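Step one of this worksheet: look at the structure below.
Moving on to chain A:
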Amino acid sequence: MVELNANIPEGPMAEKWTRHKFGVKLVNPSNKRKYKVLVVGTGLAGASAAATMAELGYQVESFTYSDTPRRAHSIAAQGGINAAKNYPNDGDSTHRLFYDTVKGGDYRSREANVHRLAEVSNQIIDHCVAQGIPFAREYGGNLANRSFGGAQVSRTFYARGQTGQQLLLGAYGALQKEISKGSVKMHTRCELIDVVTIDGRARGIITRNLVSGEIERHVGDAVVLATGGYGNVFYLSTNAMNCNASAAWRACKKGALFANPCFTQIHPTCIPVHGDYQSKLTLMSESLRNDGRIWVPKKKSDSRPASEIPEDERDYYLERKYPSFGNLVPRDLASRNAKEICDAGYGVGPTGDAVYLDFSEAIGRLGRDAIEARYGNLFEMYNRITDDNPYETPMMIYPAVHYTMGGLWVDYNLMTTVPGLYAIGEANFSDHGANRLGASALMQGLADGYFVLPNTVNNYLADLERDSVDVSHPAFVKAEQTASAKLDKLLAIKGTRTVDDFHRELGLLMWNECGMARSEAGLKKALEELPKLRDAFWSDVNVPGSGDDLNQALEKANRVADFLEFAEFMLRDALDRAESCGGHFRLESQTEEGEALRDDEAFAYVSAWEFKGVGEEPVLHKEPLVFEEVPLSQRSYK
Partner candidate 1 sequence: MKNTRFLLSSIGQKLLLATSGTIMFLLFLVPHMGGNVLFLFGKDIFNSYAHHLHKLVPIVIGIEVLMLVSISVHMIMAARTTWANRKAASSRHSQKGSKERSLAARLMPWSGIMIFAFIVIHLANFKFYEKSKTMLDGHEVYDVYGMVLSRFQGDLWYVGVYLFFMVAVGLHLSHALQSALQTYGVYVPRTGSKIKAASMWIATGMASTFAIIPIIAYLN
Partner candidate 2 sequence: MAEKKINLTLNVWRQQAGQEGAFETYQAENIDTNASFLEMLDVVNENLTCAGKEPIAFEHDCREGICGSCGALVAGKTHGSHDRSTLCQLHMRSFEDGDELTIEPFRADAFPVIKDLIVDRSALDQIVSSGGYVSVKTGSAPEASTIPIEKNFADAAMDAAACIGCGACVAACPNGSAMLFTSAKVSQFALLPQGAPERASRVKEMVETMDRLGFGNCSNEYECAVACPKGIDVKHIARLNREFIASRTRKKK
């Protein structure tokens, strides 16, 4: 029987982390090198954790499927990273960052974790500046800040539109430094395909060498999953093409619980889908909504070009419905409204799944130059992709899957329910509740990797009894056999449909039934269709080539096979949570005006799901959420 114990330290909120750091067991410096930690993932979370633990003296092995650690998906983050520095003197504080994050998460995150996140946020900026990350500066030479969605203070640090890239390169540099010293052993083009547990503890991983196809066993004293989010279950998302749920899912199959899988974030301003060939979606910065006005024609299926639609035949629906916030409502509201209006037949563009984001009024008011100075690079990016000129015709945008708040359940130490198995970064669930605020994912990834995990992993390792387990242990042999049997099976089917074809179908099913709006009927329908799709996959997929060299189709097939299983957790979670909160909107739970209605009485808990077998109903465990510092209240943006 799984016990959920969040291990939240005693004491007042603001002192928990300090007390905890004092309370945990330590590993003597000269003993550290006797412990080996396997870190899977080299994004912000993984690279920072691996480098820091190596600095502390642990033996670290690091894994990524990319050809180099620097290409992890974190590289794509544009906007920035939050911290409670209060440099602009606008009233920010650790407490306010904590408060905003809990509220922004629609009261579905764990207060103690969020408070710690806010506490270490400043140290992250200190460290990144010391690493030589070229953050934007003011003329006086001080660090510049900007404001970002969901906050009334300017607390976002940024490096042009490439903050994720710069932060990742900082962490990558730290990792390369440790690699050159020999304290980190790096395995690139190496994909985790199973987690190995011995006597209930995580003791290693099984990987596939993506170049030679070899299946390899790695033993360690602790395993850290920093493997990112599962947004690609929807096929189309703003995530990098290779992002997948496999590592977390395989861990789940080995006993780790999966928390809040239905909490996914849909970003409102993305470039719409334009054809069947579409492989991914591109995010356009949220800042565009500061000056762009969102509208659709008042007439259904109006095929006139935007310029020929007179002002009084345009429906600025966000301004109409939310007079006080207008176009600046939070991400979830902006997204949902776009979907509703398009579903009702008012959408524009060749597919009808797009709304206009119009700058003509702003250009008229501020001049083209001012708009160019603010958004020039975004307009250029838009123009490159669509060949349309947003200075002359309105942009077309549509929401797209962007981030997943759900993830492996972890306690305050970031350990999953499997002792010795940790999850950090987007791969865990802990800090963002039902909705993540802009510029908070980078903060969380680096907090986990630089400052939290290196201070909590010792608590586990200090108690570990030394044993002589090595890769010849039967548990490793068995895990390897199972994993390679699965690959062989995939290769043997040689059916008629490609992997992408199945992935696309899964994505569509999830987008329709478990996307921006969810209903009991839809979810139940999807729960019926999913096993059929899974069966079709396993009988008709065509994976060309063999397993003993570089085979991208095989890699993909293995990941899609996991998505097909994991998707069921999302559907079940969405079905269980009969309330609307954050990114999760249940049609059955809305106010009379159609706004999300949270139900704190019934659902103020973290859903942690236990795997019981493919196709078997998973078991739900609940971690009750207690709000001591931030009083529960319903959001309103009218």
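Candidate selection criterion: all candidates are chains of the complex that A comes from, given by their letters.
Keep this in mind: a residue touches a chain if its C-beta (ideal position, glycine included) is under 8 Å from a C-beta of that chain, and two chains touch if they have at least 3 such contacts; residues count from 1.
In this text, all values refer to a predicted model and were calculated from it rather than measured experimentally.
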item	value
Touch assignment for chain A within the complex, options 1 or 2	2
Footprint of candidate 2 on chain A - complex, ascending	48, 51-52, 55, 66-71, 73, 75-76, 85, 87, 122-123, 125-143, 159-160, 162, 165-166, 169-170, 172-174, 176-177, 179-180, 188, 211, 240-242, 274-275, 277-280, 282, 349-350, 384-388, 450-451, 454, 496, 498, 500-501, 542, 544-545, 549-550, 552-553
